[in-house]
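All protein chains but one are shown at their positions in the complex.
This part shows chain A:
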Amino acid sequence: MKLPATSSSKAPVKFRMPTADNLVPIRLDIETEGQRYKDAFTWNPSDPDSEVVVFAKRTVRDLKLPPQFITQIAQSIQTQLTEFRSYEGQDMYTAEKIVPIKLDLRVNHTLIKDHFLWDLNNYESDPEEFARTFCNDMGIEDPEVGPAVAFAIREQLYEIAIQSVASAREIKISKKGRRGAEHAISSKGGGNALDLMKLFRYNSSVVRKRKEWYVYEPIVDILSNEEVDALEAREDRNTR
């Protein structure tokens, strides 16, 4: 079954997260007076803005951080929210894209590496559900892993959505018409669309080749304390 590339690019859709619920991934990394606060969570952009301050106060109180953090946290969240909202009015082109999502994260003592494909056009998709099932299936005991996985997926989807907005803008700008559209799509993250083409060509099967299995297999590692410390030290060095 051949899918022509031109007809696969649909009419532009209003920007939104390509998931069932329109939640924004928020990442916080604030450093004040020698104390560093790193966090990542999902936020519902339809919550009122007062919620931001409430959340900031709550977090500072719970984690016993110094009060300067309140304003910083609130500001950081607000910036990310406004950024998200700025994309909201715009169009994005969503070709029939199945994108690869890579997970490579460490949560406390659990190291997770995974690589799978995600359908960007499926607006019913739910990273939270995926994360829950993933943790259940892999028998992960640390309850903090679920949200981290969901967040990682969401973040990547968000990035891709932003890219597609940018590409939609470029298409509008470029005067080259259809040819240009195809070119633009294929150049910006459209490499994945090509994958799709390759995969579903009439003479190839849907079943993955055995030699590629190891790429797509999830790996869950439980680290010991020393390994955790070593990894943390390396991460700190990288970020500084």
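Here is the rule we use: contacts are C-beta pairs under 8 Å (C-beta built on N, C-alpha and C of every residue); 3 or more make two chains touch, one makes a residue touch a chain; residues count from 1.
Here is the rule we go by: contacts and distances are computed from a predicted model.
Undergrad: Per UniProt, what's the omitted chain called: "SWI/SNF complex subunit SWI3B", "glutathione transferase", "WD repeat-containing protein 46" or "Proteasome subunit beta"?
TA: "SWI/SNF complex subunit SWI3B"
Undergrad: Quick one: which of A:Glu144, A:Glu159, A:Glu217 or A:Glu232 touches the chain that's been left out?
TA: A:Glu144
Undergrad: Among A:Ile70, A:Ala131 or A:Ile160, which one is in touch with the chain left out?
TA: Touching the chain that is not displayed is residue A:Ala131.
Undergrad: Could you please point out the chain A residues that touch the chain left off the display?
TA: On the side of chain A, residues 20-21, 23, 41-44, 46-47, 51, 54-55, 58-59, 61-63, 124, 126, 128, 131-132, 143-144, 146-147, 150 touch the unshown chain.
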